[in-house]
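Excluded from the complex is one protein chain; the other protein chains are retained at their positions.
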Amino acid sequence: MKALLWRDLQLAIRAGGGFGLSLAFFLIVCTLVPFGVGADGGQLSRIAAGILWVGALLSCLLSLDRIFALDHEDGSLDLLATAPLPLEGMVAIKALAHWLTTGLPLVICSPVLGILLHLPGAAYPWLVLSLTVGTPALSMLGAFGAALTVGLRRGGLLLSLLVLPLYVPTLIFGAETVRRGLMGTEVTTPLVFLAGITFATLALVPFAAAAALRVNLR
Amino acid sequence: MTLISVRDLAVARGGLRVIESLDFSLSGGQALVLRGPNGSGKTTLLRTLAGLQPAVAGQIDCPPDSIAYAGHADGLKPALTVSENLSFWASVFGGPAIGPALVAMNLTELTARPAHTLSAGQKRRLGLARLMVTGRPLWLLDEPTVSLDSNSVALFAAMLRAHLAAGGAALVATHIDLGLPEAGLLDLTPYRANLTRRDDRPAGFNEAFA
């Protein structure tokens, strides 16, 4: 299992792995929004939490199709499926690798982009906390979407259509946490819901994703 | 020791059975060459035996975690070096060290090369070397000699013979002569599925609706 995680991290970081692409995309989204809505600092600071969450979600989406597609093309997926490692475990590891190479960098960089968008000071801890809690669910659900579309030649667009509706609850509770933290109202409820969704996703979705992979392998 | 025994097996491709009533068994030290025209279900049979797709009917008995499968693709990562690729599969399968496998397929001079710089034949040799590091006794090989030159075919045959001598077994779908006179022959032509017969358990949509 460690070997698989290590290989996926190595592949992401080496040339052609696309590491940093989603980070650059996140930066571009956060740069484009002020061009669209105007440079008024007050307005930006009101919508900053939402933009940062939506931006993180879209950047996460960008690299999802790589989770299984490359391994499917070069036959590694067949070989991994015959390995002693259960397919569910393999799915979880690959989702973890995806989170480490996209989700985690997004979490780390989000405060910097918060400055660009005039995010008020009180919101920063909640932004980082909610993204840390919420982004693993995005990677896991993305792995499910990637498993559904792995055999398709033009799966990328379809993948977004399948995965984005699944992201709705996470986005709502994540952005709500930041908004409430900003207003100084009680944040426990959305945060607990967010954590609940993430834990339930991590516990159950690997089974669905592994089932989808088995269908696509036969 | 019997490594695999297959009874009354039926396998399907595209929702239609291709092979049915297949019986055979393989013990340690035995090799079997699969023969049959294109479309006779060689790949489908190997994938079913490897557990990548379910059998339509019949029984496959083999000890758990005993099968190493090598299909048309080699499962190599272009960005990783030869030794990294091989070590990865060794640790995933919990198999032996990679040294002997590199020697057997004459890859020792290429260990530090990234896989994307290898020629097609070299990639294939690396893909076959992976079989040794899985440490598994039963090899299921689908056209293993594609893009190999005659020297490499001889290397592969020697590796296969050593595997058999060590108590392993192999089921090989191939069209060329491997130079293994001791290997048995399994012709799939007589097991071709009879599609006109109705079955209670259809293999897929194409059988359920015809």
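Letters A and B mark the chains as written, and numbering starts fresh at 1 in each.
Here, a residue touches a chain if its C-beta (ideal position, glycine included) is under 8 Å from a C-beta of that chain, and two chains touch if they have at least 3 such contacts.
We adopt the following convention: contacts and distances are computed from a predicted model.
**Q** Tell me the UniProt protein name of the chain this structure doesn't show, selecting from "Quinoprotein glucose dehydrogenase", "Response regulator receiver domain-containing protein", "Heme exporter protein C" or "ABC transporter permease".
**A** Hidden chain identified via UniProt as "Heme exporter protein C".
**Q** In the full assembly, spell out which visible chains the left-out chain is touching.
**A** Visible chains that the missing one touches: A, B.
**Q** Mind listing the chain B residues that contact the chain we can't see here?
**A** On the side of chain B, residues 14-16, 195, 202, 204-210 touch the unshown chain.
**Q** Name, in rising order, the residues on chain A that touch the hidden chain in the full complex.
**A** These residues of chain A touch the chain that is not shown: 144, 148-149, 151-152, 154-155, 158, 161-162, 164-166, 168-169, 172-173, 176, 189-190, 193, 197, 205, 208, 211-212, 215-216, 218.
By definition in this document, only the chains that are shown with their structure count from here on.
**Q** Provide the C-alpha centroid distance between chain A and chain B, rounded to the nearest whole angstrom.
**A** About 37 Å separates the centre of chain A from that of chain B.
**Q** Can you check the complex and tell me which residues of chain B touch chain A?
**A** Counting only chain B, the residues touching chain A are 47, 50-54, 65, 67-69, 71-80, 84, 87-89, 91-94, 130.
**Q** Considering the complex alone, what residue numbers of chain A touch chain B?
**A** 2-4, 7, 10-11, 14-17, 73-76, 78-85, 217-218
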